[in-house]
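Complex shown without one protein chain; remaining protein chains in place.
Showing subunit A:
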Amino acid sequence: MTQAKPANATGLQRLSRRILQTSFRTHILISAVLRIALICYGQIHDSRSAVPYTDIDYKVVTDGARQVLAGETPFARHTYRYSPIMAYLQTLNILLHPAWGKLLYATFDLIIATLIYRLVHMEIKSQYQKTVQHLLSKFNRPQESDQSLDALDERSHPENLARASACFWLYNPLTAVISTRGSGDCFSSFFVILTIYLLLKAEHKGSHSHWLIFGAGLAHGLVIHLRLYPLLFSLAYYLSLSTRLTQTPWDFLGQVLRPNRQQLCLVIGTLVSLVAFTWTFYRMYGWEYIYEAYLYHFVRKDPRHNFSLQFLLQYLGSATSAVEPSLFLKLLVMAPQFLLILHLSLSFGQFRQTLPFCIFAVAFVVVTYNSVVTSQYFIWYLAILPLCLNNFKLLSWRRCFGLLILWLLAQGLWLLPAYLLEFRTWNTFYWIGLQGGVFFAANGYILEQLLSHYGFTQFKISYRKLL
């Protein structure tokens, strides 16, 4: 993100310099204070306003926790459709203070920032060393390695990039508001990032790599138990542990049928935690748990307006006289999403250097092509975006802002007919459907831009210092 220089570049530069000069610990402290202030504001707001600040799901989970404390199943609370772990986490809402859960989720927000910081730092450093080694090999000196990072310019320095990435998460108003409203999304996002972190760390820790990968599997299994969507990241995780490039369908089949030891560790770790958690809660709460936490999401039919391309299709399909479409047509609607996930997993999931971006892109596709899309789903990919910021250096600042504005504008354009339907009772079903298509196309364009401009070795290395 270096090419264009906007008019107010000096102001931006000054701000970014100031951010970079402040220590990471200070940023964490400022963010913690900000989040505590938001939690306090939420408490005051809720005691006075009929439109609450607190997320409705937070109340549902708290009620579930109340049931747990009374020795009942959390699923006795209607619309409780989460893992019982969430209710257990929030039991202190009743025993200690109603804001306990918000404090917990805000803490996970800060832990995510720490993970982002460490992950980006580790990744840039490793990539730098690999790039240097690659460069030195051209001078027939591949055995040498440069640990000093002296040849790096200030802006590409791991410390600065890691801090900037963490700040992108810490000061994102959306994430701060979501966690302080009591949404548990950052809790599951933490385990997604932890999985990536452990997989990347395993590459550098030769002796304990298998245990780290097993740990990544445990984290992955847990997050699938918590939310189903990370299941779609599995292929990318699996392929990132391969030792050779998959180029043909036969290579791919070989990868799947003959896993290496690392891949086995990942699969076993995932299965152990997924089965252990799910089986334990099934034994405790029975079929009701399986239905409410998992199956309900597949059979749910909610034709109310949302951002999804499939909204209008779902609404019109809810007619009492409507004939159920054939299995072939249903497959045709769903197939593009799976095709893209397969393509992204094979294109960006085969190396650990590109894994964070791969998971971001897969999450982006999962949300964009989902049959129901609400603003809360955006956090699925926004949590992983800071891990890839360094990979978008080929995009100019102007283009970055352009893409951001396009994303916001497409949402704004959708909001107009949605408002007219919801608050003016205008018949804007087609208009909403059309805007859903526009938002879908805008997201597709943004993804294409990110994929086309992705770069993993964008360092300014001083040859003089290096050689």
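In this text, contacts are C-beta pairs under 8 Å (C-beta built on N, C-alpha and C of every residue); 3 or more make two chains touch, one makes a residue touch a chain; residues count from 1.
Heads up, the rule we're going with is that contacts and distances are computed from a predicted model.
*Asks:* One chain is missing here; what is its name in UniProt, given the choices "GD23499", "Acyl carrier protein", "Phosphatidylinositol-glycan biosynthesis class X protein" or "Translation initiation factor eIF2B subunit beta"?
*Replies:* Hidden chain, UniProt protein name: "Phosphatidylinositol-glycan biosynthesis class X protein".
*Asks:* Quick one: which of A:212, A:403 or A:447 touches the chain that's been left out?
*Replies:* A:447
*Asks:* Which is it among A:21, A:137, A:260 or A:375 that touches the chain not included here?
*Replies:* Missing-chain contact among the listed residues: A:137.
*Asks:* Applying the definition given at the start, please give the residues of subunit A touching the unseen chain.
*Replies:* Against the left-out chain, subunit A lists 46-48, 50, 52, 56, 59, 78-79, 130, 133-134, 137, 142-143, 243, 245, 300-304, 309-310, 312-313, 315-322, 325, 329, 332-333, 335-337, 339-340, 343, 347-348, 350-351, 353-354, 369, 421-430, 433, 437, 440-441, 444, 447-448, 451-457.
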